[in-house]
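Here it is: the structure, laid out below.
Of the protein chains in this complex, one is absent; all others appear in place.
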Amino acid sequence: MSILSDNFVNLSDFYEKQILDLIKLSEKFKQGYQVYLKEPVYVANLFFENSTRTHTSFYMAESRLGLKIVDINTSTSSVKKGESLSDTVKTLQALGTSIEVIRHKTTGWYSSIIKDSNVKTSIVNAGDGAGQHPSQSLLDLMTIYEEFGTFKGLNVGIIGDLSHSRVAKSDAQILHKLGANLYFSGPREWYDSEFDLYGKYDSFDNIIDKLDITMLLRVQLERLNEDSVNQFKANEYHERFGLNTNRMNRMKPSSIIMHPAPVNRGVEIDSSLVECSQSRIFKQMENGVFARMAILANILKNKKLLFEEITYE
Amino acid sequence: MSILSDNFVNLSDFYEKQILDLIKLSEKFKQGYQVYLKEPVYVANLFFENSTRTHTSFYMAESRLGLKIVDINTSTSSVKKGESLSDTVKTLQALGTSIEVIRHKTTGWYSSIIKDSNVKTSIVNAGDGAGQHPSQSLLDLMTIYEEFGTFKGLNVGIIGDLSHSRVAKSDAQILHKLGANLYFSGPREWYDSEFDLYGKYDSFDNIIDKLDITMLLRVQLERLNEDSVNQFKANEYHERFGLNTNRMNRMKPSSIIMHPAPVNRGVEIDSSLVECSQSRIFKQMENGVFARMAILANILKNKKLLFEEITYE
Partner (left out) sequence: MSILSDNFVNLSDFYEKQILDLIKLSEKFKQGYQVYLKEPVYVANLFFENSTRTHTSFYMAESRLGLKIVDINTSTSSVKKGESLSDTVKTLQALGTSIEVIRHKTTGWYSSIIKDSNVKTSIVNAGDGAGQHPSQSLLDLMTIYEEFGTFKGLNVGIIGDLSHSRVAKSDAQILHKLGANLYFSGPREWYDSEFDLYGKYDSFDNIIDKLDITMLLRVQLERLNEDSVNQFKANEYHERFGLNTNRMNRMKPSSIIMHPAPVNRGVEIDSSLVECSQSRIFKQMENGVFARMAILANILKNKKLLFEEITYE
């Protein structure tokens, strides 16, 4: 079995078997697996939205694969001169890069680019507006799989600002496809009925004791408008939707806590629980590097730039 | 024959033979030629003006030559603390860099620096204000030479915002020296009588059918003041000075289209023509990496930092 696409833009494009293969490949990299490039290969990182974690995680993955990295400083780039993203991609291709890792605020920014027959370079989606964040989803899946060895029948609660979260959308869609039972919680006004397709909305207190995975979402204060920020009461949010020690005590001993980070300590989760024994928050970050190695290695394999065949077991 | 200068700041400093040598060396790098460094060599990139293309192109060239790259983020640099460019250069030299690639808004910023006897590091001009952009000129020359094998007797039209374009100035000067016939077109108010030295101003429609090279210049909206921007009518510009399909049909079949990019699609050129078979716009970008490898390799040779002698054929 192999994953044939030269791009990685949307996890929904993949069959279940392909997703499991990517997870297994991520684990292999975590165990020290190495691949070797036939020639120098350049990858460009273009992050048009703030990101330490995702950007650095891709950077580490690229470096560990031996790729040559071109980090574009978007605040001084020609995009300021009105160049389209598509022309920027073709420029980088002309300069000699083979893979472009891009985060951009336009939902689905990649659609027209991957259809352009002059684009030969590979496109990796590191986040598209209100759309997907597929590499984050892959690392979330990897973290869950590491713990439980399966997705079927797992009770997953996703709690918080669902409507603004591209992580929530990607994760809900895929976890549902992979057989998990989904529960959603958080403020009503931050819920979006499209999630009804994948699971059930309920109060945090009603679902906490049956969850295998408590996935907390970041309150993205920077996305709220000024009025909402002023009205937002961190204490009240923490009381109603946050993971505090009371709720923690009701969790199953085998259950785990996840959060895409950065965490607002004392809002989504009590500060003392961020690094508790059931938390996988920093492990998610650790796994992210290996998940991204798998994403990139799979593309390199398809482009015939690796010496060896990759096996996924 | 060798090119002796340790700096690369102005193509007018070079004899015709030296320019042809640099073009041939660029082509050799394009064919896969490699050079080897005797020791680790550090190069610093200091771009005080926005640039994706030129900055990344130098970065790729440096990386392909095996140089160690120090990219200075000018938005957080000490230049903000009032340090002169000359002291910044001597600082980088003290830190261990051997070549400084600099773009700065001051025309001729390099003059005092290359005369300073305490400066031992090599200076490469990646653009000086309203002055030159010599590495862009070299890649333009390389692209023309690849196509026609000569410059003598070629009809070259440079169309657009001539007065604001350092590319136009460098290119006109050198192409004239190398024996091309030059024609200029574009809005009268954007024409500058210094171009009379090198060729003839005429309307685009009068010259289009005799041109071998149609070199379009970018309308640099970011350089216009607010009044001019408001008055600027993209459609009208495109109608009078842009390359549309009508004019395209009048071009000689052997002729080529060039543009320093980024392109304003639908302004200087109809969007459908940007990647047409006669366009060399993305090829220019591709060639830019090899032209810059030649510029840097020539400096490395002069500094005796390469194992091998470079030959230019």
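Note that the chains are named A and B in the order they appear, and that numbering of residues resets to 1 at the start of each chain.
By our rule, a contact is a pair of C-beta atoms (placed from the backbone, for glycine too) under 8 Å apart; a residue touches a chain by one contact, two chains touch by 3 or more.
Because the structure is predicted, anything quoted here is derived from the model rather than measured.
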Of B:Leu25, B:Met60 or B:Leu92, the one touching the omitted chain in the full complex: B:Leu92
Sole residue of A:Tyr15, A:Tyr36 or A:Phe282 that reaches the chain not shown, by the stated touch rule: A:Phe282
Absent chain, residues of subunit B that touch it: 40, 42, 44, 68, 70, 72-73, 75-84, 87-88, 90-96, 118
Missing-chain contacts mapped onto subunit A: 47, 50-53, 56-57, 59-60, 63-64, 73-75, 221-222, 261-265, 275, 282-283, 285-286, 288-289
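Following the convention adopted for this analysis, only the chains that are shown with their structure count from here on.
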Centroid distance [mean C-alpha coordinates] between subunit B and subunit A, Å: 40
